[in-house]
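Before I ask anything, here is the structure I am working with.
All protein chains but one are shown in place.
Showing chain A:
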């Protein structure tokens, strides 16, 4: 049996340690406080696209430190970052492991653009000589597929997804997700940092929504891609507790529609938001993805010492 051996090379393990120390130095220089929130907690995320791993008698392994970090922000922590493990059921493949490392940080007072700039500054420390290019989601989607994702008729989007190999029976949002994951990500130039902004309003998750310059409802979110990998996912964070409550309810309605278990709304998060969550932007980055991009690794197993099937 050779399964006892790590799947990451010693070189990759050293590069990972160096990467983490670069990240910590980056935030220390900017007076962003390192924090450490629970991985095991009573509530899990309600997003129907994320399945938490339940721990009987305790709750859930956290799929992201977001809820707890927002409670710290509401308690007046100021800017904070965290490097921690996160867990998602069923996410396993060349770029996913059910347990992975998340770098997440929050900046009170930052607009989304400020945070994009900070991400790019961090990436300049991690990757040498790389340019960046920003795209609006709808322009990028249109350039690649010839369709307008926010206003096109549902059947046209669904038919296009099916012609690109999507399974039958998708709804419009799933068809757009499919095209994003299979066609658009693949079309982004590998050797630049591609910043994508103004996602469709339905994909807001915990981001604020607003109108773009054409009057369409968009999510105040961005993603950054490099070398074919989605590295970062940032939000202008939702701070309105009523809206948050509604999104919990909407997520659970969607979960019921798809015969999934519903998730109890996080009462602590709602109470913190009702108290005083400051206007802020936050971003989550997959640490293994950073390592994959920096070291040109083509499978996440090469960035993880012991992936789940040998852990």
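The rule is short, and it goes like this: contacts are C-beta pairs under 8 Å (C-beta built on N, C-alpha and C of every residue); 3 or more make two chains touch, one makes a residue touch a chain; residues count from 1.
Throughout what follows, contacts and distances are computed from a predicted model.
A.B. asks: Under which of the names "Formate dehydrogenase major subunit", "Phenylacetate-CoA oxygenase subunit PaaC", "Elongation factor P" or "Glutathione transport system permease protein GsiD" is the non-displayed chain listed in UniProt?
C.D. replies: From the listed options "Formate dehydrogenase major subunit", "Phenylacetate-CoA oxygenase subunit PaaC", "Elongation factor P" or "Glutathione transport system permease protein GsiD", the omitted chain resolves to "Elongation factor P".
A.B. asks: Quick one: say which of A:52, A:73, A:180 or A:218 touches the chain that got left out.
C.D. replies: The one listed residue touching the chain not shown is A:180.
A.B. asks: Which listed residue, A:76, A:165 or A:215, touches the chain dropped from view?
C.D. replies: A:165
A.B. asks: Considering the complete complex, identify which of A:90, A:109 or A:146 is in touch with the unshown chain.
C.D. replies: Going through A:90, A:109 or A:146 one by one, A:90 is the residue touching the chain not shown.
A.B. asks: Please pick, from A:41, A:205 or A:273, the residue that touches the omitted chain in the full complex.
C.D. replies: A:205
A.B. asks: Any idea which of A:66, A:104, A:198 or A:230 touches the chain not displayed?
C.D. replies: A:230
A.B. asks: Residue-wise, where is chain A in contact with the chain that is not depicted?
C.D. replies: Residues of chain A in touch with the missing chain: 47, 49, 89-96, 165-167, 170, 173-174, 176-178, 180-182, 185, 199, 203, 205, 221, 223, 230, 233.
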